[in-house]
Each structure stands twice: as structure tokens, then as C-alpha cells.
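A single protein chain has been omitted; all remaining protein chains appear in their positions.
Moving on to chain A:
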Amino acid sequence: TARPCMLISSSVALDFVLIGRTSAFLLLHQARAERFFRSDHTNNWAVLVCTSRFWFNYRHVANTLSVYRSVKRLGIPDSHIVLMLADDMACNHRNPKPATVFSHKNMELNVYGDDVEVDYRGYEVTVENFLRVLTGRLPPSTPRSKRLLSDDHSNILIYLTGHGGNGFLKFQDSEEISNVELADAFEQMWQKRRYNELLFIIDTCQGASMYERFYSPNLMALASSQVGEDSLSHQPDLAIGVHLMDRYTFYLLEFLEDIHPASQANMNDLFKVCPKSQCVSTPGHRTDLFQRDPGSVLITDFFGSVRKVEITMETINLTVPGIPLERFGGEPHTETALAYVDQLPVAQIIHQKPKQKDWHPPDGFILGLWTLILLVFFRTYGIKHLKHIF
């Protein structure tokens, strides 16, 4: 049947005006997936920093590695962890057990293992690099493993350990980061929505001073000691000869060993870790900038990586019989035989001509020249001036 149409050329423009900053009403809806909204994050990141070097600061590296180990065990992959260690304890000349870093005396627990991926090592751990990682202002040549590629639905755990004081943390024994700079860095992260929620843990002397100046939303902070208190180390190992862990992180590690990926422990349990009787210092925490109630925040929200999953209900039916697969714009390319590049150009090495070196005067020549000049001087003006030289 024929259906003739009449075309009316009239463009009707319907305007939908949206005011950018103010919105008028709150829509109330029945939620489609309740489980989705227990928390707002879809991925987890961790930035673990040890800021001190030298053998006697073994405990700081052990602290960081034990948190790294817990975080990996609970599911965060290496690609989402930025590990910064200021010195290499496992392969240190003074380590009686090379390739190990122990956290318990009598060498009970090796936190180094064989699966450690350190992203910033040795002298690369500087205040500048740390701030660059946080704010994302890295040079374009930086590889993916050294970047913090978080988005607006990432929960980030930041752990710092080292030597600190009232309002600063010492890096590499030569520079320091102040609490104002740290707070500004977090604000810049918030401006670009580089985190959904952030948990900041610091284990240094007077650690509570480092989170005093925070002013960005969705930050929760824990510190091992208050202003004016020192954080103390736990136990020395007589074979290794240094203190192995700090107290706060030792008890934190004990607490985390009981957590598994499906655990329901929440932040209030974390605040109770290491009371004054065990830690000697008073751990502190700050939750006023955090929007959710700490009792509803699971430990695995920050330390683990429990993914949200949805069952795929809709699929597209592509199995239409009889229609062959069309190649989309692809020309058949001929297979060229591939071969390795010559790794060792032996021919060039064997028949190499000796390299032309620049000519230098013989070594003793300059020394002899100056001796001559001095002798002539003293012959002319007398030996008494010799005492002015020597």
C-alpha cells in the first residue's frame, strides 16, 4: 500500500535550558540496586611511602612493606599501588639475611617476599616526586606504574612513615614536607576529583600535626601519636641488630592479618588499634571532614579491593544465520618473515679500529713545570719567602 507523505519544512527548536550552578529539585526514586550504594567507590588505590634511609631506619621500610603486604593480600593489584621506599634494606650490605625484611623478632614473618614491586626507590623518593604523584603533575614520559591514575570513584589509602616533627615530615634526611603543603596537595586532588574518599595514616613522631591542616572533604586521618609525643619502635632483633617495626604499625599489621576480603570490620575497630597501654603514645584520628559515619565504613573499603559486579542481563543477538562476517575495511596483509635484530654485532667488534684518544701532555710535565717556576722564583728573590708558601 502506498503511503504518500507531505513534507513540511519547519524547524522547531525546543530549548532545554539548564542553569549550571543552581538546581531546583531533588528527585526521589526507588533505587534499582541497593548493594551498589553502600559506598561510592569502584576502585581502590594505595600510596605507601617510606621516607627515611640508612640501616638504622630499617623499621620504617618494614612498616611500609607490611602495609603493602596486607593491602596486596586483601586484593589491591600492583598496578594500583604506588610503593615508595627510600632505601633498600633487603639488599643492604649490613643485612645478615639478604633479600628479606622481617617484621617480627626471631625472623618470624618476612614481609619482603618474592612479589614486591617498588615504584619509587632510593633517591627517587623526594618531596617533589611525592607531591607530583599526588597531584598528577608528572612529566609525560612517566610510565603508568609510577602514576596515580585515580578517578572520581577511587578510594585512596595513603600511608606515610619516617621521622617527623611538629608540622613536618622528613624525607631522606635532607628535606621536609610541611602539613600545609600536604593539605594543599589534597585540595588540588579534590579540585580535580582525583579521589572519592581518602584514608591517611601516618606513623611518625608527633604524627597528629600532619593532619591538622586538612580542609578538603572526604578525608579521614589516623596518626600514631599526638603533638608533643614520640612514636616508639617495637622490638629489636638481636641477630639483625636494629629495631624491626614501629609499635603502631606492628599492632596495625596484627589487626589487618585478621581481615579477609569478605570481612565486615569497620573503621571504629581501626581506631581502637594500639591503645596507649600498648603503644605508649596516644594514637589520634580525625573524621570531621568525612561524610559517612566511620562505623559504616568497612576496612576493605580502603585496604582491600572488593569490586562491585552486576550480572549482564541484556545481550545482543549477533547470530543471524546466513550472513557472512564482513571484514571491516581490512585488506589482507601478507605475512612477512620476522627475524630478530642482530643482538651482538660481532663483525664490528672484531674488526674494530682502536679509538683515537685525545693527546695529553705526559703526566709529570705539569708538575715539573711548576717546580721549575717555584725554583726560579726562590733563586731570584731568596729562600726566605718559602715560609709563606708552606
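Everything that follows uses one rule, which is that contacts are C-beta pairs under 8 Å (C-beta built on N, C-alpha and C of every residue); 3 or more make two chains touch, one makes a residue touch a chain; residues count from 1.
Simple rule for what comes next: contacts and distances are computed from a predicted model.
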Options "Growth hormone receptor", "Autophagy-related protein 101", "Phosphatidylinositol glycan anchor biosynthesis, class S" or "Translation initiation factor eIF2B subunit gamma": UniProt name of the undisplayed chain: "Phosphatidylinositol glycan anchor biosynthesis, class S"
Option touching the unshown chain, where A:Cys91, A:Val180 or A:Ala239 are the choices: A:Val180
Of A:Gly241, A:Pro261 or A:Pro275, the one touching the omitted chain in the full complex: A:Pro261
Residues belonging to chain A that touch the chain removed from view: 1-21, 23, 26-29, 31-33, 36-37, 40, 42-43, 75-79, 127-128, 131-132, 135-139, 144, 147, 149, 151-153, 178, 180-181, 184, 188, 191-193, 261-262, 291, 305-320, 325-330
